[in-house]
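Missing here: one protein chain of the complex. Every other protein chain is in place.
So, subunit A:
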Amino acid sequence: MNAIVKEKAVAPEPAAETAKREVLLKVDNVSLSFGGVKAITDISFDIQKGEIRAIIGPNGAGKTSMLNVINGFYHPQEGTITWQGKVRRKMKPYEAASNGIARTFQNVALFKGMTTLDNIMSGRSLKMHRNFFWQLLWHGPAANEEIEHRKKVEEIIDFLEIQAIRKTPVGKLPYGLQKRVELGRALAMEPDLLLLDEPMAGMNLEEKEDMSRFIVDVNQEFGTTIALIEHDMGVVMDLSDRVVVLDYGKKIADGPPEEVQANQDVIDAYLGVSH
């Protein structure tokens, strides 16, 4: 993964400048519990525009719960979420997409009965508006709209180098490609914030390298802000601008990768200490 580090060094905005960036999303004192189980306790952090933000922590630390809070799937009992400068009210999950938040899932959540092309086209759903009666007719406005969005989708297919599997039902694809299609589906939404839940889980080294490459490219070419959860520390430390570390639902560290790596609490959380 050395190549990636080098690329990042020549990136237009070095890590030192990230502090001046505009805050895209801010989480303040958020707590979330399910009955008596406290999944997240009093967590605050922010995500700045254009950065790659990693959320790490041991199993059960509350990382995925945190992502679910960010995209409106869970509603925290306490705390506020500020999205693009405005405090967000309690919202329905389907409103996340129109707010510009897209995500991928830990265990691939593709539409298995549909082709790669249709899966990525489905990311454009919110941007297509022709109503039922135009759809019945198809020829004319509905078909033109479809073609217009198809062009965008083909750009993403080119970008992710999945031209050959365009018409393959995704259920038949190997795992690594499914993950790639899922990334493509999220990209088709042209999000402001892209949430990746373990994009590298279960991949071999080569697939990880490819996926890392795509994440860096998405961030730098499209300027998309990315928040990712990942267990591969090599990947996390290479890719991310800033890392937030959770353990047992609490935040134990927050900062640039080098700083987090040196943090004694983080080392204890990962290696374990006798209490």
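Just so we're on the same page, a residue touches a chain if its C-beta (ideal position, glycine included) is under 8 Å from a C-beta of that chain, and two chains touch if they have at least 3 such contacts; residues count from 1.
The rule is short, and it goes like this: contacts and distances are computed from a predicted model.
From the set "Chemotaxis protein CheX", "Beta-ketoacyl-ACP synthase", "Branched-chain amino acid ABC transporter permease" or "ChaN family lipoprotein", the protein name that UniProt assigns to the chain left out of the figure is "Branched-chain amino acid ABC transporter permease".
When the missing chain is restored to the complex, the residue among A:Ile40, A:Ile81 or A:Ala97 that touches it is A:Ala97. Summary of contacts with the chain left out: across A:Met114, A:Ala201, A:Met233 or A:Ile267, the touching residue is A:Met114. Take subunit A: the residues that touch the chain left off the picture are 71, 73, 93-98, 102-103, 105, 109-114, 118, 121-123, 125-126, 128, 130, 132, 135-138, 142-143, 145-147, 150-151, 154, 185, 189.
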